[in-house]
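Every protein chain of the complex appears in place save one, which is left out.
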Amino acid sequence: MDTSANKDRAVLPESTVRVDLRINGRNYVLPDIWIGENLLYVLRERLGLPGSKNACEQGECGSCSVLVDGVLVCACLVPAADASGREITTVEGLGRTLADPADSSGKHQEVQEEELTQQEEGVQELSGPAMIASSIPMPQLQDISVTDGMSFEGVLSRMHPVQQAFVMTGAIQCGFCTPGLVVAIADLLNHNPHPSSLQVREAISGNLCRCTGYGRIFAAVRRAEELLAGTA
Amino acid sequence: MPPMPSVPPMPPMPSVPLAPGTTREGGWQESSGPAGFSGPFATSGLIGSSVIRPDAVDKARGDFAFSSDLWAEGMLWGKVLRSPYPSARILSIDTARAQQMSGVMAVLTWADLPGDQVFGLEAKDQPVFAHDMVRYSGEPIAAVAATHPELARQAADAIVVDFEPGPPLVDPDEALSAPAIHEEGNVFRHIALRHGDIEAEGDVVVEGTYEVGMQDQAFMGPESGLAIPSSDGSVDLYISTQWLHVDRDQVAACLGLPPELVRLHLAGVGGAFGAREDITIQVQLCLLALRTRRPVKMVFSRAESFLGHVHRHPARMWYRHHARRDGTLVKVEARIVLDGGAYMSSSAAVIANATCFAAGPYRVPSAAVDGFAVRTNNPPCGAMRGFGAVQVCFAYESQMDRLADALQMDPIELRLKNAICPTDRLITGQVVGGTAPVAEVIRAAAEAPLPEPASGDLLELPGGAGRCAEYDKVVRGTGFAVGFKNLLYSEGFDDFSTARCRLDGDMATITCAAAEVGQGFVTLARQVATETLGVTKVRILSGDTNEIGSAGSTSASRQSWMSGGAVLEACKAVADRILSMAADTLQVRPETLRLSGGHVVSGDGIPLISLDDLTRGKPVEESVVFHHRPTDPLDSEGQGNAHVSFAFVAHKAVVDVDVELGLVRVVQLSTAQDVGKVLNPLQLLGQIEGGTLQGVGLAVMEELLVADGIVQNPSFTDYLIPTALDAPDIVVARLVEEPDPLAPFGAKGAGEMPAISSTPAVVSAIRDATGLALSRVPVRPQDIANG
Partner (left out) sequence: MSISLCSMATISGIARPVSLEGVLDVLDEDPATQVLAGGTDFMVEVNYGHRKPQSIVALSRVAGMRTWQVVEDHLVIGAGVTYSRLMKEQLAGLVPGLAQAARTVGSPQIRNAGTIGGNLGTASPAGDSLPILLALDALVNIRSKHSSRSLRVDEYVIGPKKHALQPGEIIVSVRIPLSDTSQEFLKVGTRNAMVISVAGLALVVDWRLGRVGCGLGSVGPTPIRASEAEAWLAGIIDWEERRIPDRDGYGQEFGRLVARAASPIDDHRSSAAYRSHALSVCGKRAYERICRQRRQVSPGIVDGA
């Protein structure tokens, strides 16, 4: 029952829009996307930023947490078309901008306009290392020291303190919830550097984790708190 | 004489010290491992330390590629159309309109399937696509591929199926006598276990009926994958699964291809817990890719995920315990009915577990247990963490509390009195053997200190954020439970594992298809390789199904033992060869040498030859297939040496209950577990905390509700799993390290145990707070408030 293979391969559902996005300090132009596409889909499937995860697409799990104009929200509930012109930070941008001040004050200031005329080509054009990693579908199970040729401490130091804390405290199992939690906890500690344990629980109550029972995640919050306060 | 070069210090593998008191409290034996695993490979140092996951950095940065993150040039989106009816005849399927929609590249049904129409883990009874009948709501009927996921959805919606719905068979007890709804009949398996003197009677008899609702694994990473066709008619499937090779065999059979032409690769897995043992999207994805000659990606929505994978079997259990006046158990009678849903999946093995472990970790001289797994028009059920042991543990531990009540005996004392020992027999007639520190786990968990009373903060009281609790209406209760389960596969099944080790210079590459689903096998493999070979550069590859043989399933608490064992043996084989090469060169006996810091060193640690010199450019490679001790099938009375080994666990629960509103907050769970040996304290702690919370979920909130065969709550809005505000403090009172003589390192599998006794412990605590009988989980607010 194959249908003929000569139909336009870039066909989209009816009603399309143009979107200009600013993500992790870079500008992206998507001339033609379906009006119903959420920001999460655009990040993951069009821009090669699959760090934000898609566990439910109904706002219940928080695995897609991002900052939009500095506000923590679920990317799956943000219509991409309504995100134009807003400043979006994803897990990919978190480490790079916050942990490496030189990076954020330098490169990320300059605007790079990238016109994506055709969606699939666009993705390819934008496909930095992140995209390659995910288009060659090979889970990265390799030893850190083997892949980077960099010391473990060196790798850690280039990550956001919350990310470091997650690595060091065993807060990661399958890791599907991790990017969302990292963004949510970075946001929490940004607003409240020394939250009580109940405040922590309330702040991450929208981030479901099925593997850890949350115990090591609470430990990671404490470690991150110390790292950020310089007391670790 | 020039000074000997000193051994370069081995760069430490990243590991973390545990906060004092987190796990190492009490019961911490420094064992050098059981005989057979000592010598030059003695497990000391890295084995037993909290080495950090090698994938942690990528996962924290969002760089780790899960199966839903995959992308390929020109790829299409797949979508499955499912039956809305639990039982219906299919009169016709009209795909014409869907096929004509722009952007739609394929619409496939049963008629397009070149090979087997059916698949299954134990019996091939489940259609890839329904043909003339649908037997559960959610059964796949057609699959489409389109250029955009929304178009794929619209196309699936445009397929017209003419159904003739019939009355669904939804009651598992009725299924035993109702007309068959499948040519294979309605009874997947009946085990009539008879042990000892079944006429025996006790002085005291307690009876009860218990129910367990349908729990879902609810992993976070939805079913997803990417299939890429090749011009030679073969296909590569990148998929999240628990067992690549068993998927491959089923997929190849349905595609009508020889297995070599279907290459499965492990993509990042976002949790599993049993739900990825059966295939879900694998065949459809490959078929769509082969037909369209384009890469096809599919990602389940959360709703599809709830409909698309198997669940934990709901159970109805009747029990009668007989005991002497002094509390000695005399006999256990039980009738266990598991609802297997429409297709078999692993129902036969689940009911075997439920039946074999029906009496709990107790010395029970006589037993009569009838275990049934039946077919209904409910969603198919199969593997979930605890696999049959969870359901019966709720029942037998509830019974033990009841018995203690009837005897006016302390429930801990009753359990201790009957705790099973290695020389005792299970109700299957099998001698427990090995190690069975049941009394130790009971004592340690029972003695754990109790938490402080709740603060007045409404967030911390039952009802949490809803601020409906009243502090002085909240009653605290404590409860206790013990449980156990088999490790590895049983009943004569040889679930071997394959691993390959290659040493090239100072870099070791381990290839093993063991599915890393979050449990941390990759960390263990690295610990083992580093420790055995004395190198720090270790790559862990999962290979594809053509590159390496099967590693068996990531289930049954088996990968540390089986694939850990395979990796250990492969590394040892490489080490042996290197040592004998070095011995030849150095003209010494190989027993005088060992590997350390990238060198062959002498007995007192003086480096003699570097691995680089020995193997660079001429790598040493060894592959091994690792087996466990063989087991026997169960006989017609449910007797036999069917299991390899067992692990034991206890939980003490503390709950706060708002009795008027029926709301519960689980405050604390203290646990003690029989682990054999701790391989990585931090990862073990993660298994214990995570598994325990899943048990808490089953106790107080998690249930997939099925009404007339239709799932009512296939979403995270209504299938509730615990949030951070629901999570109790989980305290590890003790990890009992009595090495299992059969296990590599002496380590028992640890993944499932925490999910077994946590549920009954919580319910026991709620009973303590409320005085109610509570014979069903999850305990709902109405069960307490209107109870």
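As written, the chain order gives the labels A and B, with residue 1 at the start of each chain.
Everything below uses one rule, namely that contacts are C-beta pairs under 8 Å (C-beta built on N, C-alpha and C of every residue); 3 or more make two chains touch, one makes a residue touch a chain.
None of these values were measured; they are calculated from a predicted model.
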Could you list, sorted by label, every displayed chain in contact with the chain left out? A, B
Out of B:Cys468, B:Leu586, B:Ile609 or B:Leu772, point to the residue that touches the absent chain in the complete complex. B:Cys468
Answer key for A:Ile23, A:Val162, A:Ala203 or A:Ala219 versus the chain not shown reads A:Ala203
With respect to the chain omitted from the figure, which of A:Leu12, A:Leu43, A:Val73 or A:Leu189 is a touching residue? A:Val73
Since one chain isn't shown, list which residues of chain B touch it in the complete complex. 150, 153, 157, 301, 303, 459, 462-468, 470, 660-663, 665, 700-701, 705, 707, 712-713, 717-718, 720, 722-726, 780-782, 785-786
Of the residues in chain A, which ones touch the absent chain? 14-20, 35-36, 38, 57-60, 62, 65, 71-74, 76-79, 81-82, 84, 184, 201-203, 205-207
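Assume only the chains that are shown with their structure count from here on.
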Euclidean distance of C-alpha centroids - chain A vs chain B, Å: 29
Once bound in the complex, which stretches of chain B touch chain A? 11, 14, 16, 19, 50, 52-74, 95, 99-100, 102-109, 111-112, 146-151, 154, 217-222, 226, 238, 265-273, 291-293, 299, 301-302, 457, 459-460, 465, 507, 516-520, 522, 526, 536-542, 682-683, 685-686, 688-694, 715-717, 721, 723-725, 727, 729-730
The residues of chain A that touch chain B in their complex are 1-3, 5, 7-13, 34, 36, 41, 44-45, 48, 50-58, 60-61, 63, 90-92, 95, 120, 123-124, 130-131, 133-135, 137-146, 152, 155-156, 159, 163-164, 166-170, 172-179, 182, 198, 200-202, 204-219
